[in-house]
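Please find one structure pasted underneath; my questions will follow.
Every protein chain of the complex appears in place save one, which is left out.
Here is chain A:
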Amino acid sequence: MTLLWTLTRVQLRGLLTSIGARNTRKSKVRSAWLILALFGALAVYISSVYSFALAAMLAPTGNADLVLMLMPALGLIFAVLMGSQAAGMFVFAGRDNDLLLALPISRLTLALAKLAAVGIENLLLMACMLLPAGLAYSMHGVTPGWFWPVLILDAVLLALLATAASVLFGLGISVIRNLRQGTTIVNVAGMVLLLALVGGSAVAQVPLMERLTSNPGSVRAGVRTWLAPLAWVRDGAIDGSPGAIALLGLATVVPFAAVAWLVGRAFVALVSGASARRGTAVRVDLDALRTRSPFAALVRREAKRFFGTSIYFLNTGIGLAFLLVGAGYLLVVRSLPNEWWTVASVIAVTPATLAALAASGMLTTVTTTAPSISLEGQRLWIVKSAPLATSTILGAKLAFNVLLMAVGIVPFAIAAAIATRAGIADALLLVALPLAVGVLVAELGLIYNLVWTNLNAANDTIIVKQSAAVVVTLFSGMALVLLAAVAGLAMARPLGASAAFGLVTGVLALLALGGWTLIRTWGVRRFATLL
């Protein structure tokens, strides 16, 4: 047990260090605990909001206990999503695998230690989801003496189940990553899954709420039939049913034990297999080599970095994904929500103008330029030693960002024009205003990254999520959209909404021209001092 606990502590430290965001080991662990605490706080917040609202809604019909069936489901989904990422990168692709396998430790102990580290992370999440649900229930129902101890036990058991699922998913992620273009596949699949979850929950939320209100018994029956372990959570905590607790124990401990045994037995093969797959020769067809201009090659390089770097893709691509999902929604529904029409008429703008402003706001999160120079890191020597004008290098970064934005703007503009029955002026505005905002924000991102460059970050996460350039660009973009909205609204009554925002777009375009001039002059001089 001592050995297992020692290994688990080391593995947990390693897991925290891999997500920590500072450059020294101690500060990395501290920052990782902070990140975990923030996740926990977010989980508590989400759980509290949903739990208390659900409990209050269900209490009049005597169904407040359904909170203890539904919130564990949400907790499991979150835990599996987060745990899969940790398992894929840490359990199977951990850099300490060679060292650990060389030590006189049984494979099972090693597997248990790795799984336990992921399990502790999942336990934190499950506890943060379940305990607020328990509190919400307690305000409407009786909580016997065993309620809280059983609920805590339930959190531990569900964490085991989530860990088993996470490790299996993580294994899948690890295998796919080692394929050709594997990282890109994982990134795109992850984005699609995330969008499906967000979109699906948005679509399913209303019918579920209606069903909970009108026929909670059917939801209860459905959970007992198809998701029995969630019903056992409720039965064990509220009724104190030993049978429910035992069944939940079986349903969670057995899969965990099975996965631990499987990983222990196959760990060497799994790790060796991953190494072998990485080292497997992949045939290339030299005849298929294409030639490109240097500028096109630079833009392609930006694209490969974007799709090939998970945190970069997910962080800067999510806004684009939402734009595309929005476009799809508008094309299907062919109308904006009624509230949009109301707000538009109150503030004397067209719904198309509102949609253009919304798209502009979304685009401020799609700034690939803000971390792009820092992400070059110590590889900056490649382009700096190449026969390329600096303005070409910087221009390619800008061009890729604008291209990416255009991929979102064009479909959204078409869909919004149809949904709002926009005239020619508004239809043009739907493209021009977000594009002008996008170009200017992309330039700001590049300028800020030239000012605050970090070529020595410990990992890409620090650059993409926490660098000064990224944070300032995000807030600058929001401020820009707000200013554009205020300026347009101020001029809307005398000039008309389309003319007013057309003028705003023109000003933004002029500012963008100025931004490019600044990049071509000061930016080029600044770039020469880097590295």
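Of note:
What we mean here is this: contacts are C-beta pairs under 8 Å (C-beta built on N, C-alpha and C of every residue); 3 or more make two chains touch, one makes a residue touch a chain; residues count from 1.
In this section, contacts and distances are computed from a predicted model.
Of the names listed as "Rod shape-determining protein MreD", "ABC transporter ATP-binding protein", "Sarcosine oxidase subunit delta" or "3-isopropylmalate dehydratase small subunit", the one that matches the UniProt record for the absent chain is "ABC transporter ATP-binding protein".
Interface note: of A:Arg107, A:Arg211 or A:Arg300, the residue touching the hidden chain in the full complex is A:Arg300.
If you put the hidden chain back, the residue from A:Met1, A:Val142, A:Leu286 or A:Val346 that touches it is A:Leu286.
From the options A:Leu103, A:Ala348, A:Leu482 or A:Ala528, the residue with contact to the chain not on display is A:Ala528.
Touching the missing chain, out of A:Gly40, A:Gly249, A:Gly308 or A:Gly496, is residue A:Gly308. Listed by residue number, the positions of chain A touching the unshown chain are 178, 180, 182-183, 278-284, 286-287, 289-294, 296-298, 300-301, 304-305, 307-309, 377-382, 384-389, 528-529, 531.
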